[in-house]
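This is the structure, below, for whatever I ask next.
Every protein chain but one is kept in place in this view of the complex.
Going in written order, the chains are labelled A, B and C, and every chain counts its residues from 1.
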Amino acid sequence: MDQIEKANENNYRLPSEVIPDPGANIVLGRGMDYASVTDRIAGVVYLPWKHSPKKWLVGAFFSFCFVNLLMLAVYMLFMNGTGIWGLNIPVAWGFAIINFVWWIGIGHAGTLISAVLFLLKQDWRTSINRFSEAMTLFAVACAGMFPILHLGRPWLFYWLLPYPNSMWLWPQPRSPLEWDVFAVSTYGTVSLVFWYVGLLPDLASLRDTAPSLLQRKIYGILSLGWRGSAIHWHRYQKAYLLLAGLATPLVLSVHTIVSFDFAVSQLPGWHTTIFPPYFVAGAVYSGFAMVLTLVIPLRAWYNMRDLITLRTIESAAKLMLGVGLIVAYGYGSEAFFAWYSGDKYEAFMYTNRMFGPYGFMYWLLILCNIAIPQALWSQKVRHNLALVWTISIIVNIGMWLERFEIVVTSLHRDFLPSSWGMYIPTKWDIATYAGTLGFFMLLIFLFVRFLPSISIFEVREQVHHDLHAAPVEEHV
Amino acid sequence: MSHAVSTKRYEGLHGALVEFQTPEELLEACEKAYAEGYRKMDAYAPMPVEGLAEAIGFKKNKVAMCVLIAGCTGVCFGLGLLEWISQIAYPHNVGGRPLNSWPAFIPITFECMILFSALTAMVSMLAMNGLPRPYHALFNVPSFERASVDRFFLCIESEDPKFEPDETVGFLKALGGGEVNYVPE
Amino acid sequence: MAQLFRPSSNTIAKVSITAVVLLASATLGVAYMIDRGSWITAVQSAPEQPIAFSHKHHVKDDGIDCRYCHTSVETSHFAGIPPTETCMSCHSQIWNNATATQAIRDSWASGQSIAWTRVHNLPDYVYFNHSIHVNKGIGCSACHGNVSEMPLIYKVNTLYMNWCVDCHRNPAKYIRPRSEVFNVAYIYPDNQEELGAKLVKEYHVQSLLDCATCHR
Partner (left out) sequence: MNELSPSHPNGIMNEHEKTTTASALVPLESLLEKPLKKVDLTELREKLAAGRGPAFWRTLEEAAESEDLKEYVEQEFPGLSGQIPQGVDRRSLLKVMGASLAMAGAAGCTKLPQESIVPYVRQPENIIPGEPMFYATAYTSAGYAKGVLVESHMNRPTKIEGNPDHPASLGSTTIFEQASLLNLYDPDRSETVLFRGGLSTWGQFTGALSLEAQSIGSRKGEGLAILTGATTSPTFISQMNTLLAQWPSAKWYSHEPAVNPAVAKAAKKIAGRSAFVSYDLSQADVIVSLESDFLNSGPASLKYARQFAAKRAVDNGQTPVRYYQVESSPSVGGSLADHRFSVKSSAIAPIAYQLAKALGVAAPEVTGTAPDWLSKVAEDLSKNKGRCVVVAGEYQPESVHLAAYAINAALGNVGTTVRLLESMMPDTHSIEDLTADLNGGHVEMLIVLESNPVYSAPASLDFLTAMRKARLVVRLGHYFDETSRWSHWHVPAVHYLESWSDTRAFDGTVTIVQPLVEPLYRGKSAHEVLSTLLGKPDATPHDLVKAYWQGVTPNGFDTFWKTSLHNGVVAGTAAGVLNGGEVTLPPLTAPESSEWEVTFRPDPTIGDGSFANNGWLQELPKPQTKTAWDNLIFIRPSDAEKMSVHKGDVLKVTVKDKSVEGPVWITPNQAQGSVTVFLGYGRTASGRVGNRIGYDAYAIQDATMPFAAPGTVSKATGHYEIANTQATQSMEEREPVRAAEFAEFKEHPDFPTMEEKPVPKDLTLYPESEWKYPDHKWGMTIDLNICTGCSACAIACQAENNIAVVGKDQVSRGRHMHWIRIDQYYSGNGSLDEPDTYNQPVPCMHCENAPCEVVCPVAATVHSKEGINQMVYNRCVGTRYCSNNCPYKVRRFNFYLYSDWATDSLKGMRNPDVTVRSRGVMEKCSYCIQRIQEVKIKAEKENNRKIVDGEILTACQQACPTQAITFGDLNDPDSKVARSVASKRNYSLLDDLNNRPRTTYLGYVRNSNEALRGQRGSNREG
């Protein structure tokens, strides 16, 4: 009772003075205790509208506009058909598939950070795992749209699912697209489960600290009555560990399968054994880029420099650099085998990719994905958030270009010169892509507003860990 | 477990609750209580505390086993479905490939395994924890709100054969934690 | 008080979860049943016809052979709908001023065809050929049922793909001697299994399951 009133009186607002970044060697700012951590993170959620940052409002509004654009584009598509896109024979796949692969890729960093880094006991992940899991979910939501939208008869998408029907017909399980159906839906489900399980204890915290009764009830329902029993924690941790253990091979399999969409075909430039590893690396690459793109502004807006510290960002940047090199290796080997295979189609394909009509995009891609990120070798750059942020954006663009190169330049000039063609995207191609970007951002904005964007209980563990690490006189 | 309601010895009394500032104190208290012979008790913390469950005598954690079983089921389901589809339900000559194109069936089989296991991991965990359980006697204690924020609690339940209200409270007070409360049903 | 929920909410919570699961499966089940139900398949329901023509009367009572009206059933993919002429061949003599047959006479006089309502209708991407089935010992009643018991004609089978495929997979189950093809009251003998197998061999009936058998 009194607790609630107290909460209501105290109108949550962000710490007024800018909290400095504690620097690149510690995960968590000093002077935190279990309670303050809760306040700081939950505070963002309790923030009354009048106090929520203008940037949030503006951002959310623009994202919403783009969501409407998406709806318009989809309406046009369903009324008229895929003809409104720049597709043709030979280039029967375009933006839709490019975006699908791109979004799925972005999703991967989330799972990677929360699962793989968890297994590797990387404590710096604590402050961004919740957030990147959310990112994964939303990216997969965007990705999931495209395979349906790009169908010639989208209203029949359910024919890709195995269900008993009056035709006695079933999906054709040799098709990579069928594999996608299972891979993507599994990935979506598991990401959701992983995310929600992670949220459970924090929802309980919100239930017990939220300022209004309504909020308490809502979070109360969502938290399923979690009360932090030692035994519950024990099972919880086991389940979480298992989920992490399952999500890791899953995330690898998903992008492997996505790469099969191409690798399984006969097309020069698609039919390549390097694709699975190289796609996974690319996915992680773009994923980390997206995490940085989102986290850097966010920690500034919500004044969380001491929760998401430079340590975290730098590690992410390093990882990005590392994965970027794997991607570069991918490009290298692709080019090498195109030449070494002695296959005239392969060889032509790669020359055409570099010097053909879409050549400029190839070089732009090399610039974005290989050349520029090398700047991250320098610590100066890594500590300059403006630069890191810019590079992360550039990498995102680069990874999109990569998918464009793979899809379009391979298709537009394949085996028989007589059937060569060009692909020129239409305004509706672009509208659909921009629309999903808006959809993604809107979900992100809503997430940070209504759910703890940092895992509170894990930060508590971190606090506990720090307290013991720190010399005795410094605390109390 | 605490909610496995059996013969009630004290109507309207769930147990006695003691509050601590740090996980270390709680852990110590639990060990003492266990040594004292208390069995029906539970400890509460806003974050996982290593060794706490063991301290109150929790042994077998069945989550892993469930997940393993689910995983195997997933594999059988996935592969079974595909083989049935392509060999029995409606056999087609697809690009001259054999009906049993097992290499092509691996991805879906794998995904099914993951899906089944992951769902089971969550469901079994919740089920065994008896969640959802929005109402619980402990919530009657106002201070218990902080169990999800920054306080650590030990609750000895009235069902414990060794539970005697005054005695137990006395024992808890002696543990040197914060305030001690009865937990009304 | 710190309790947000009443004790009952525990039960409610658990119940509602199970409810959601059950409800979902129930909806699917219902949808499935509607899809297979007679409202969609139009099985067993006899639509309005411009003339209350009774197959029961003409086939059973008068003993008219199918081919008297459906002339092209043995030669064409289309069984043929009798022209007014055919009706007139009798009804100019008998019932030639009954109200029931008025529509026929009108059609004959005006030259306006009689617009019957289709009962057995396939989607237009399905190419069904009557002649080959009839020639291979698949009787009329195998698909159309015993019309000699139908005052107004109605569908007895869904004519869905799985129904077609069922026979295409195992024709022996449904094949009969050529002599019995137009016997709409035909009853499959107890030894259908072996008889069927024999006829299938004799008539060189193949189990055609290629898509292009029906879809072109």
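The rule is simple: a contact is a pair of C-beta atoms (placed from the backbone, for glycine too) under 8 Å apart; a residue touches a chain by one contact, two chains touch by 3 or more.
Please read these numbers as outputs of a predicted model, since none were measured by experiment.
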Indicate each shown chain that the hidden chain touches within the full complex. A, B, C
The one residue from A:R40, A:H108, A:H150 or A:R227 touching the chain left out of view is A:H150
Of the residues listed, C:T11, C:S25, C:Q44 or C:Q112, which one is in contact with the missing chain? C:Q112
Per the whole complex, from A:R40, A:R125 or A:R174 the residue touching the absent chain is A:R174
Residue ranges of chain C at the interface with the undisplayed chain: 31, 34-35, 39-40, 42, 47, 71-72, 75-78, 80-86, 107-108, 110-118, 121, 123-127, 129, 131-132, 135-136, 204, 210-213, 215-216
Can you name the residues of chain A that touch the chain not displayed here? 76, 78-84, 86-93, 150-157, 159-160, 165-167, 169-172, 174-178, 181, 261, 264-267, 344-345, 348, 411, 414-422
In the whole complex, what residues of chain B lie against the chain that is missing from view? 90, 92-99, 101, 103
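One rule holds in what follows: only the chains that are shown with their structure count from here on.
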Please report how many Å separate the Cα centroid of chain A from that of chain B, as a whole number. 30
Averaging over Cα atoms per chain, report the distance between chain A and chain C in Å. 54
Between chain B and chain C, what is the separation of their C-alpha centroids in Å? 58
Sites on chain A at which at least two other chains make contact: 1, 3, 168-169, 207, 220, 224-225
Multi-partner residues of chain C (each touching 2 or more other chains): 1-2, 4-5, 10, 13, 165
Chain B residues within the chain A interface of the complex: 1-2, 23, 30, 42-49, 52-53, 55-56, 58, 61, 63-64, 67, 81-82, 85-86, 89-90, 92, 94-95, 97, 101, 104-105, 107-108, 110-112, 114-115, 117-119, 121-122, 124-126, 128-129, 131-136, 138-139, 142, 144-150
The chain A residues in contact with chain C across the complex are 1, 3, 164-169, 207, 213, 216-217, 220, 224-225
In their complex, what parts of chain A are in touch with chain B? 1, 3, 33-35, 38, 162, 168-174, 178-179, 182-183, 185-186, 189-190, 193-194, 196-197, 201, 204-205, 207-209, 220-221, 224-239, 242-243, 246-247, 249-250, 253, 256-257, 260, 457-458, 460-461, 464
